[in-house]
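Below is one structure. I have some questions about it.
Shown here: the complex without one of its protein chains, the others still in place.
We just call them A, B and C in the order they show up, numbering each chain from 1.
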């Protein structure tokens, strides 16, 4: 089952600056061979369920290894069985509406 | 790695009433032997990472099997390595603050 | 417009224990006269949109005043125009399904 995920991992107990933890997760996700897109409040990920969720677990493990005692993560995850849809498709379908209405 | 999760699964393309899908997920989670608590905007789940996330995948599969062509799920997931903390502990620690300040 | 909200406010840069901040938000929400229910990964709130969202802003202000330099909050918010539905209704409609299937 394919899944599109929006991942926002927040390390707690490590101060206000969390960019190094987010960058570490970025590397974990890339090492796992996943298609990812960073945005201002998370990272979009596309792939097979087990691969994506396995990578999210590795992100938690990596961030704990880096010294974060606690992590709270917010994930949105979408699956559909009516048709294939990529992350790019989702953005394009909205953009087509916007262009069509212009 | 133990995880506390807040799961909110939303079937799309099946009308406005989604209680039967939420109830089906409740049964899936219970069949998996997970500790769960239903609230007005989701379900709290406590357990080992693989078990919990495997159960979440089974929820998606069940809801698709019931006819929902598309699902969007929001999950919050917390892990910590400094100490053990159950769902009940989390509520109690806040309640103790509230009682202490009363 | 009535809204049902699930609020999860996470102060950053204040260490791993956040129960005193959650308790402070609980008090803010109660002072605002809102119907609330605490659970293990957030707080359910029911009320008019402006009142609820105004109270959420007051929670951010209070937690910053308590010393948190940064806050990240996850909110789920539901509105419907087909019928009235309370937080209790939502739980009961799922519970009725579970009982009916038992």
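Keep this in mind: a contact is a pair of C-beta atoms (placed from the backbone, for glycine too) under 8 Å apart; a residue touches a chain by one contact, two chains touch by 3 or more.
Predicted model only: the values in this text are computed from it and were never measured.
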> What residues on chain C make contact with the chain left out of this view?
Replying inline: 1, 13, 49, 53, 57, 60-61, 64, 69-82
> In the whole complex, what residues of chain A lie against the chain that is missing from view?
Replying inline: 4-6, 8, 16-17, 19-20, 22-23, 26-27, 37-42, 44, 46, 74, 76, 78, 80, 82, 87-88, 90-91, 93-98, 101
> In the full complex, which residues of chain B touch the absent chain?
Replying inline: 8, 10, 12-13, 15-16, 18, 69-70, 72, 74
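The definition used in the following text is that only the chains that are shown with their structure count from here on.
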> Between what two chains do the most C-beta pairs come into contact?
Replying inline: B-C
>> Interface check for copies chain B and chain C. Shared numbers divided by all numbers used: above half gives same, below half gives different; which is it?
In response: same
>> Going by C-alpha centres, which chain would you call the most central?
In response: B
> What whole-Å value do you get for the distance between chain A and chain C if each is reduced to the mean of its CA atoms?
Replying inline: 25
>> Show the residues in chain A shared as contacts by 2 or more other chains, in ascending order.
In response: 13, 69-70, 72, 74
